[in-house]
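One protein chain omitted, others in place.
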Amino acid sequence: MYSTTAVIEQRQDAPPGDLAIWFFILAELLVFAVLFVVYAVARRNNIELFDLHQQQLDRSSGLANTLVLITSSYFVMRAVAAIRDGRAHLCSRWLWGAFALGFLFLLIKGAEYQHHFAAGITLRSNDFYLFYLSLTFFHFMHVVMGMVILAAVAFKAQHGGYSATDYTGVETGASYWHMVDLVWLILFPLVYVMH
Amino acid sequence: MMSKAATALRPCTAIWLLMVALTFVTWAVGRFGLSGSGLKLGVLAIALFKGHLLADHFMGLRRVRSFWRPLLSAYLLLLGAALAAAFIL
Amino acid sequence: MSGTFTKSMARNIFIGGSAFFVFLFLALSLDTVRALPDRDNRQNITEQVALGKKVWEDNNCIGCHTLMGEGAYFAPELGNVYDRYGKSTVAIKAFISSRPVEGIPGRRSMPQFNLSEKELDAVAEFLKWTSEIDDSNWPPNIQG
Partner (left out) sequence: MKYQSQLVAKPYFIAAIGLFIGQIIFGLIMGLQYVVGDFLFPEIPFNVARMVHTNLLIVWLLFGFMGASYYMVPEESETELHSPKLALALFWIFLVAGALTIVGYLAVPYATLAEMTGNDLLPTMGREFLEQPTITKIGIVVVALGFLYNVGMTVLKGRKTSISLVLMTGLVGLAVLFLFSFYNPTNLVLDKMFWWYVVHLWVEGVWELILGAILAFVLIKTTGVDREVIEKWLYVIIAMTLITGIIGTGHHYYWIGTPEYWQLLGSVFSALEPIPFFMMTVFAFNMVNKRRRDHPNRAAVLWALGTAVMAFLGAGVWGFLHTLSPVNYYTHGSQITAAHGHMAFYGAYVMIVLTMISYTMPLMRGRAAANSNRSQVVEMWSFWLMTVSMVFITLFLTGAGILQVYLQRYSDAPQAFMVVQEKIELFYWMREYAGLVFLTGLLLYVVSFFIGGKEPAQQNA
């Protein structure tokens, strides 16, 4: 459906941003899908252990992190909308906002890790923590990577690197960030809630 | 920081709020320790739906003609089916 | 919008992706090195075991045998030979020292390395030490 209020959206034949990033988005989604399925299958032969330790996770920080990432994805989308109107400074402000939320995610997640490590939990404690730490730390590193990209794009936008007719870079960074959020949308319920 | 707040709610803002709401629902399920396979599927369905919303609106695949949108939808469905099977069977 | 991809984006992904995974690999390797002490039986490394490893290397045993599954596939796995030989270093030493110089007609045979008593003891201790490493109980059975 064509929304009349927002900018007229015309049908495109390629996803927003550089096609190369989309190739790697698919590769990353594949890796995470494999890790999720292996988690779910490995859980089957030790359900009590998984459920027991899942209860001990701090679900409210998981909630907070989900809200933070969804909101940061929203900020990034507003940034893309802004650059489409040629408003580079507004775009970079939205991007820096998303970057800040990303940093908040790292803080919340970092606090969780600190709590675990303080309790002597490592990759080798048991199967649940092996998967929990592998999955969440692999995603954690992707948030860091996404923030590096967002910062680069925001910096370039601030200095007039993009315009209403040339903003593929912003869309590329946005697509990668959305992928990082998409992965967390599945990771949170899978690891924190489902038992 | 918000630009002159668009009076009419932008479609994407509506989507954002919906996803926030769905997140609270998922959290609530976990919080109150509800269980049973129905809820497991429910939580998983919510996650997939949120993923679909994100892919469609935030990633902008809704406006893309070629195979990308069905590809992402298929990804979410297949992954969801596999996880559901692993949790239910 | 573009439908195609640019070389500069591909290069950025190459550099970013490689740096990302190099860092991840180093982090994991650091964690592994820190975790090894309670798996790799290092507390039992004696002078004799060290000499045994040197004898193992100086005679290129890896040229025919596998050790913990790695090496040549011509002769049996020796990571668990200590267990296979009834937990006896004497049996291992006897086998090594009794190898016929001219070999066995028509069959694979281990050369006679003319090891001294000290070297025989050392390599037997090294193989005993290796069998005590926590290797996620590989091989699947005593045959190795």
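Going by the order they are written in, the chains are A, B and C; count residues from 1 in each one.
Basically, contacts are C-beta pairs under 8 Å (C-beta built on N, C-alpha and C of every residue); 3 or more make two chains touch, one makes a residue touch a chain.
Fair warning: this is a prediction, and the values are worked out from it, not measured in the lab.
Enquirer: Just to confirm, in the complete assembly, which displayed chains does the hidden chain contact?
Expert: By the stated touch criterion, the chain not on view contacts A, C.
Enquirer: Of the residues in chain C, which ones touch the absent chain?
Expert: 5-7, 10-11, 13-14, 17-18, 20-22, 24-25, 28-29, 31-33, 35-36, 39-42, 45, 49-50, 53-54, 56-64, 66-77, 101-109, 111-113, 130, 133-136, 138-144
Enquirer: In the complete complex, which positions of chain A touch the hidden chain?
Expert: 20, 23-24, 27, 30-31, 34-35, 38, 123-124, 130-131, 134
In the analysis below, only the chains that are shown with their structure count from here on.
Enquirer: If you average the CA atoms of chain B and of chain C, how far apart do the two points sit, in angstrom?
Expert: Going by mean C-alpha positions, chain B sits 49 Å from chain C.
Enquirer: Where in chain C do residues touch two or more other chains at once?
Expert: Where chain C is concerned, no single residue meets two or more other chains.
Enquirer: What are the residues of chain B that contact at least two other chains?
Expert: As it turns out, chain B has no residue touching two or more other chains.
Enquirer: Quick check: in the complex, which residue numbers of chain B touch chain A?
Expert: 1, 3, 6, 8, 10-13, 16, 19-20, 23-24, 26-27, 29-31, 33, 35, 40, 43-44, 46-48, 50-51, 54-55, 57-61, 63-66, 68, 71, 75, 78-79, 82-83, 86-87
Enquirer: Quick one: which bits of chain A touch chain B in the complex? Just the residue numbers, please.
Expert: So the residues of chain A touching chain B come out as 3, 5-6, 9-16, 22, 26, 29, 33, 36-37, 40-41, 43-44, 55, 59-60, 62-63, 66-67, 70-71, 73-74, 76-78, 80-82, 87, 90, 93-94, 97, 171, 175, 178-179, 181-182, 185-186, 188-190, 192-195.
Enquirer: Quick one: which bits of chain A touch chain C in the complex? Just the residue numbers, please.
Expert: 12-14, 16-21, 23-24, 122-124, 138, 141, 145, 148-149, 168, 171-172
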